[in-house]
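Inspection log for the structure reproduced underneath, given as structure tokens.
Of the protein chains in this complex, all but one are displayed in their positions.
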Amino acid sequence: MTAYIIRRLLATIPVMIVVALFVFLLLHLTPGDPAAVIAGDDASPAEIDGIRSKLGLDRPIWEQFVIYVLSLLRGDLGTSIFSNLPVTTLVMQRLEPSVVLALSTLVVAVLFAIPMGVLAAWKARSAIDRIVMGFSVLGFALPVFLVGYLLIYIFAIELRWLPVQGYRPLSQGVWETARSIILPAFALGMVYMALIARITRASMLEVLSEDYIRTAHAKGVAKKSVLLKHALKNAAVPIVTVIGIGLALLISGVVITETVFNIPGLGRLTVDAILKRDYPIIQGLIILFAGAKVLINLMIDISYSFFDPRIRY
Amino acid sequence: MTLLATADTEPAPAPASGDVILSVRDLRTQFFTRDGTVRAVDGLSYDLERGETLCIVGESGCGKSVSALSVMRLIPEDAGRIVGGSVTFEGTELTDMPEHEMRRIRGNRISMIFQEPMTSLNPVFTVGEQIAESLRIHQGLGGHAAAERAVEMLSLVKIADPRRRAGEYPHQLSGGMRQRVMIAIALACNPKVLIADEPTTALDVTIQAQILNLMLELKERLGTAIVLITHDLGVVAETAQRVIVMYAGRKVEEASVEELFRHPLHPYTRGLMGSIPRRSATGRRSGVRGRLQEIPGIVPSLREEIPGCAFAPRCSFAGERCSREKPPLEPHRPAHLAACWEVARVAATPR
Partner (left out) sequence: MAVTTEVAVPVAPRAKSGLAFWLGRNPTIVIGVAILAVLVASAFLAPWLAEDPLAFEPTNRLKRPSAEFWFGTDQFGRDVYSRVIYGTRISLAVGVSVAVLATALGLVLGIVCGYYKRVDAIVMRVMDGMMAIPSILLAIALITLMKASLTIVIIAITIPEIPRVVRLVRSVVLTVRAQPYIEAAIASGTRNLIIMVRHILPNTVAPLIVQGTYVCASAILTEAGLSFLGAGTPPEIPSWGNVISLGRSFFQISPWIIFFPGVLLAITVLAINLVGDGLRDSLDPRIARRM
């Protein structure tokens, strides 16, 4: 097991090198002068030169890459062009809302989607199944911002149950945080729920046709227990895989959701960076998110052996 | 569902001498597919006596497995259901019993083991846990007591080092061991009836005999009655007291095992016997070398109502009447039922 984890961690190194190379080359291979684009149309030549030296674009390309990788290894994600603050500092300032949003979405989606998928598989081809499948098809089509604004309109503006926008940090109390995060979590979670519900249904349907399910019935096990104990644990591996894939997809959705709900997290950091063309911030966020994605995948793979004793490393 | 007195209701089978524990009367199970209704079991009746071994023989698709699943009420709801007849266990009707009461019978009073030991055990739970679950459900044993009893059951089915094996997962066991575990699960609550659906078919020949002997030995020890479903007349000869031959969802012949092997009356039974590998001169089974005699043709589709004898198209004795009228199941010899218009001619023809 430990050997496997070490092997897998080593295998992430080439992936991360490719990611680093990619964001690095992006800056250098794009046609035109990136410094000029970043500086904007109204910039003076002096300003463009300033940005060029800040980005290190005036040095030979190999030297730039070595410097870049060495600083990454030190945990330095770069420095913002405009605020001159290290990207890591900016990230730390904005981390809490994004992490809270992502985890709440995960919890909300799993809590709703798995029962939905189990129910749909149990009552396959019934009205419930059709509703769940219909929801799942719809969930893939609804853009996050449409769902977000609809939820705000219904629950915050019309019903006045929840705050319209904004985020209350955990330091102000968990209850306040929960109230501010519940709508964003549902808006962001819609696609995720659709994904998990669909795979849960498919996976459960496959498992329910297995011989050992018939054995469980023949033993006199109650239906609920057949579903939730015998079947669900067997269906878990594909479900957990999709939860992992989905969590990685959420990262993209976080950016849009934070904009809709005015949450000062990493997504807002991204949007501000876009508006100011602050490329080092985007570069740093890409490295950070890619690293998170790779680690999530690793954790998912390790979790398989917990669900299926046949999988051993 | 009560006994339907239809025109082709079979007569009561050979009079039962001992006391009957499981009684099946005119059982009809149908599956509803997009291409029509499949009459998988079409009026089956039999009695099982306390402690006896009854074999049900037939080709795949003759309804023998479906009849077993019907007794257990394990026919998948969305696929088919029991449409008529009755199943009584110790005098209680099972076909209209509420599901929660039926659950108390399954795995407790009537148990079942299946053909595929490789896939019939849940891969994500230890075998000990899978045996203990039955005990917890039906006998209300606590976690520890159930686990201890599971280990005892494993030693009862002659698994070496039962305490270690109890903590293992099915994929760590061989096919024969898994079938032993299935037997342990089935017998854990000391059931009155054990239905074994092709329990040895998927196993190696050497293991087959071990598993059959184990079942028979435990049957003697625990007094369990067994319904053994098989397509293998060799298994029948070694294990059964009484035999039912099924064809196209119906019983075509029933007799004690000696009687059946000595005087097969139905052409289909004869066909089955013809396709047993004979012992060669050296006394070894010539399963590989000797060519098996096959019954020509295929099992008929059970979608259409067959007016006459379902076996007629494949039968060398078939006359004009056979494809027109259904032969009744009648005693032709003492305690020997057969459903054939040409019994006299069949009996007169040497094998």
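First chain written, first letter: the chains are A and B, and each begins at residue 1.
Everything that follows uses one rule, which is that contacts are C-beta pairs under 8 Å (C-beta built on N, C-alpha and C of every residue); 3 or more make two chains touch, one makes a residue touch a chain.
Keep in mind it's a predicted model, so treat the numbers as computed, not measured.
Asks: Per the definition of touch given earlier, which of A:L106, A:I251 or A:I300 contacts the omitted chain?
Replies: Within the whole complex, the residue contacting the unshown chain is A:I251.
Asks: Of the listed residues A:F22, A:F82, A:W161 or A:F306, which contacts the missing chain in the full complex?
Replies: Per the contact definition at the top, the residue touching the missing chain is A:F22.
Asks: Touching the absent chain in the whole complex: find that residue among A:F82, A:F140 or A:F306.
Replies: Selected residue, touching the omitted chain: A:F140.
Asks: What residues on chain A make contact with the chain left out of this view?
Replies: 14-19, 21-23, 26-27, 30-32, 34, 37-38, 137-138, 140-146, 149, 152-153, 157, 164, 248-249, 251-252, 255-256, 259-260, 270-271, 273-275, 277, 279, 282-283, 285-286, 289-290, 293-294
As a convention for this text, only the chains that are shown with their structure count from here on.
Asks: Just the number, please: Cα centre separation of chain A and chain B in whole Å.
Replies: For chain A versus chain B, the centre distance works out to 54 Å.
Asks: Which of the residues in chain A come into contact with chain B in the complex?
Replies: 124-125, 210-212, 214-223, 230, 233-234, 307-310
Asks: Which residues of chain B touch chain A in their complex?
Replies: 72, 74, 78, 99-100, 103-108, 111-112, 114, 116, 119-125, 133-134, 137-138, 169, 171, 182, 185
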